[in-house]
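Excluded from the complex is one protein chain; the other protein chains are retained at their positions.
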Amino acid sequence: MTAMRQFSRQITIRTRGRGFYEFTDEVAGLLRPTDLQTGIATLFLQHTSASLLIQENADPEVRRDFERFFARLVPDGDPLWRHASEGADDMPAHVRSALTSVHLSIPIAGGDLALGAWQGIYLWEHRLIPHERRIVAHFLGE
Amino acid sequence: MTAMRQFSRQITIRTRGRGFYEFTDEVAGLLRPTDLQTGIATLFLQHTSASLLIQENADPEVRRDFERFFARLVPDGDPLWRHASEGADDMPAHVRSALTSVHLSIPIAGGDLALGAWQGIYLWEHRLIPHERRIVAHFLGE
Partner (left out) sequence: MTAMRQFSRQITIRTRGRGFYEFTDEVAGLLRPTDLQTGIATLFLQHTSASLLIQENADPEVRRDFERFFARLVPDGDPLWRHASEGADDMPAHVRSALTSVHLSIPIAGGDLALGAWQGIYLWEHRLIPHERRIVAHFLGE
């Protein structure tokens, strides 16, 4: 019997403003040295104005359509917003984050992330100006 | 002391096009033979144009209202979409998936899924044509 083991890692992503930042390879690169074959990877974003999202990583037009849709659904500078201390994109960033998510749970199988063929792991930055975003990556398994 | 154990299972659901497919019983049926009493079940969908959703499983009108709402919120064939290589429902399917989720974490208690009285586990297919959808079910506990 192998004993269950866990590993906690920190990922920092410096964004250049609103947009998608894929970091699938970085997560896989942190998982590999743990030598875990089966288990669960948990990713947790320590911010409320950006998201973690699993989406198609083939056609970049998909991400541009996401931006167009969310710009229409949750408009910057909407007169609805009263919380605007950090700018016209401040409250929309919080809403975009709530409509998506700040955490992901991905099974580990065969020593790798059990992602589908077209799935990539993205940090979705919702603020217009660059930010430094911190993600906790936790790996648990055997 | 009992040692922590884990089990990884594959679920395949053949959808008949857009709509809700409940598979609560299938997950419970995979959990039971593991004999885990307490722990965590993780469900992960390996696709980006469908969702995993926990919702009310009493009145079927709830699911029809969900379809009506999402058809209005994320319309098929919206001129906004530029990614339409697989049809008018392609990009809406990705957005619907992002607005909901592709993974679920459900505690295990008393040897069963700790769902509320009215909660069911659904695959929500967003594409119009039938698809074969793969879900990884991971059970961890004692």
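For clarity, chains are labelled A and B in written order, and residue numbers in each chain start from 1.
Convention: a residue touches a chain if its C-beta (ideal position, glycine included) is under 8 Å from a C-beta of that chain, and two chains touch if they have at least 3 such contacts.
Keep in mind the model is a prediction, meaning the values are calculated, not measured.
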Missing-partner contacts on subunit B, residue numbers: 1, 3-4, 38-40, 53-56, 59, 61-62, 64-66, 68-69, 72-73, 99-101, 104-107, 109, 114-119, 140-142
Touching residues on subunit A - with respect to the absent chain: 3-4, 6, 8, 40, 42, 44-49, 73-74, 80-83, 85, 91, 94-95, 97-99, 101-103, 105, 134, 136, 138, 140
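Simple rule for what comes next: only the chains that are shown with their structure count from here on.
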Size of the rotation, in steps of 5 degrees, that lays the CA trace of subunit A over subunit B: 120
Distance from the mean Cα position of subunit B to that of subunit A, given in whole angstrom: 20
